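Only a single protein chain was left out; the remaining protein chains are all shown in position.
By written order: A and B. Residues from 1 in each chain.
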Amino acid sequence: MVEPQFIPALDEKMNVEGLNVFYGAFQAIKNANIGVPDRRVMALIGPSGCGKSTFLRALNRMHDLTPGARVEGSVTLDGTDIYAPEVDPVTVRHRIGMVFQRPNPFPKSIYENVVYGPKIHGENNKNRLLEIAEKSLRAAALWDEAKDRLHRSALDLSGGQQQRLCIARVLAVEPEVILMDEPASALDPIATSKIEDLIGELKKQYTVIIVTHSMQQAARISDFTAFFLLGELLEVGTTSDIFTRPKDQRTEDYITGRYG
Amino acid sequence: MVGAHAGKAHRDERIAVAVLSTCSAIFVLAIALILFYLAWSGTKLFFVDHVSPFTFLFSSDWDGLSGKFGAAPFIAGSLVATGFAILVGGPLGVAIGVFFSELAPERVALAFKPAIEVLVGIPSVVYGWLGLTLLVPLIGRVFHSGGDGLLAAGIVLSIMILPTVISLSEDALKVVPTSLREGSAALGATRWETISRVLIPSASSGLAVAVILGIARAIGETLAVQLVLGNAAVIPTSLLKPASALTAEIVMDMGDAPDGSPFQHALFSMAFLLLLIAMALIVLIRIALRRRA
Partner (left out) sequence: MARAIAPPAPLSARLSGDRARSRRIVDRIATGLLWTSASTVVGLLLIFVGYLFVKGAGVVTWHFLTGSPSASEAGGGVGPLIFNSFYILFLTLLFTVPVALCAGMYLQEYAGPGRFRDLVQFSAESLATVPSIVMGLFGLLIFVQTFHWHFTALGGALTLTLLNLPAMMRVTQEALAGVPATLREASMGLGATKWQTVLRAILPSAIGPLTTGVVLVAGRIFGETAALIFTAGASVSYGKSAYDFNPFHTAETLAVGLYQTHREALVPDADAIGNGSALVLLVMVLAFNVIARVVGRRLTIHFTGKA
């Protein structure tokens, strides 16, 4: 168990209290408590299977889509519990966006992919949609490569480009928090570094929580790091603290490579 | 180093390959023979009896026993009945395919699926019988008509093509990767929005195949429509008046047409026309599938 968070003097964007996640009888997340600071990057690290992705998915109610999954505890966004009965999960996912491990663009054009979200939320004006598309693609560092092929299929893009398209797609709905589940793990090193640069820019405006299996990546891009082991959130701190002065022996073991 | 055992095994292998490939070739031979024979008999009306194909296809003057061979009433009837079936059964079948693929919890699917399987298995003559004894009187009461006609045929056909359309639609949807569903949900879409804006467009070629096969089933259906159509060789002007269709006419009059008579030749021409339509649908399906790749 880890003491609840101590992030000094920063606004808390999200707060997790007493989070338990069950798949059937199996408990995947045990009593997680953590505060997520606004407009910073928080990395979730830990060996594979330790529950990082499960935890992440609890933050935008993706478990609602999995039959047999049960979530207990509270997850608040700006003070409101997203699991409260009167809250519509659809609006939750509007404010908390998610980028997945493997790029999953729709089999539509680049343009249609990006404006999918705004169209659903009621935006019909062609000009405004084009503006949104350009703005989001620029923010995702894809505009220059995409502007001449907006109406060609998104599936023609390279893996790295598709992932940036997925990021643009999320940005187009103007979320406040962006969850990223190992966004670069399926990409080559050059594409990966582009995504990492992008994250550095995104945090100026969005709160980013990123699951990563690479400690080096966490060290490079995150402000705060949380360590998971076997479903438990063992330790949280600033990235430099976690990597240089971890408080828990198990954290230190993981960081020094005793298990992967 | 090849022992006797291995020698026998290899000889068996060669025999097996010969037998198996011959059996496969039977398929090719069969369809070739069918095409040939139907083409040969189907064109006798034009080459031997000197009836013009134009007359056959577009004239509505039909009296088999006295030499009038305008088959337009039957062609029109088939088209209308099939059109009705696909307009009703098509969307309904796709909807239920969506239901099974996206909505139904396991227990409900387990309960409903056997029902679909039984629907497939019901012989067409039983559908015709049900149409005759249940549906036609019902239509007659509701619409104050004889009850038989294209409405009855259309309804029966809609039900008959449902299992085909349902299972093919469901298959087409199941193939769409889950990551697309997650991506759409993560952008804040409702389930229906995901289905209508992402899943159905992504599965469109598979759904097209489902519909085309439904059409094929409908246009080739014989017994069920013959029993409820009323069999009047007129161009259909109403869904509630007796009409006819290509398949119905063939099964009704083949027994009465004297061997070798132009009447019989005309019926063969109708059969040939049906065969051509079926082959055209196959080509359409191949086009639809190629579009997916």
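Keep in mind that, in the parts below, a contact is a pair of C-beta atoms (placed from the backbone, for glycine too) under 8 Å apart; a residue touches a chain by one contact, two chains touch by 3 or more.
In this text, all values refer to a predicted model and were calculated from it rather than measured experimentally.
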{"item": "Where the missing chain makes contact, among the chains that are shown", "value": "A, B"}
{"item": "On chain B, residues whose C-beta touches the chain left out of the figure", "value": "9-10, 12-13, 16-17, 19-28, 30-34, 37-38, 41, 92, 95-96, 98-100, 103-104, 112, 114-119, 121-126, 128-130, 132-134, 159, 162, 190-193, 195-196, 216, 219-223, 227, 247, 250-251, 254-255, 259, 267-268, 271, 274-275, 278-279, 281-282, 285"}
{"item": "Hidden partner chain, residues of chain A it touches", "value": "88, 90-91, 94-95, 120-122, 135, 138-139, 141, 174, 176, 197, 201-202, 204-205"}
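In this section, only the chains that are shown with their structure count from here on.
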{"item": "Rounded Å distance, chain A centre to chain B centre (Cα mean)", "value": "49"}
{"item": "Chain A-facing residues of chain B, complex", "value": "105, 177, 179-190, 193, 197-198, 201-202"}
{"item": "Interface residues, chain A side, partner chain B - complex", "value": "60, 62, 65, 67, 90-94, 97-98, 100, 102, 104-108, 116-117, 120-121, 166, 169-170, 173"}
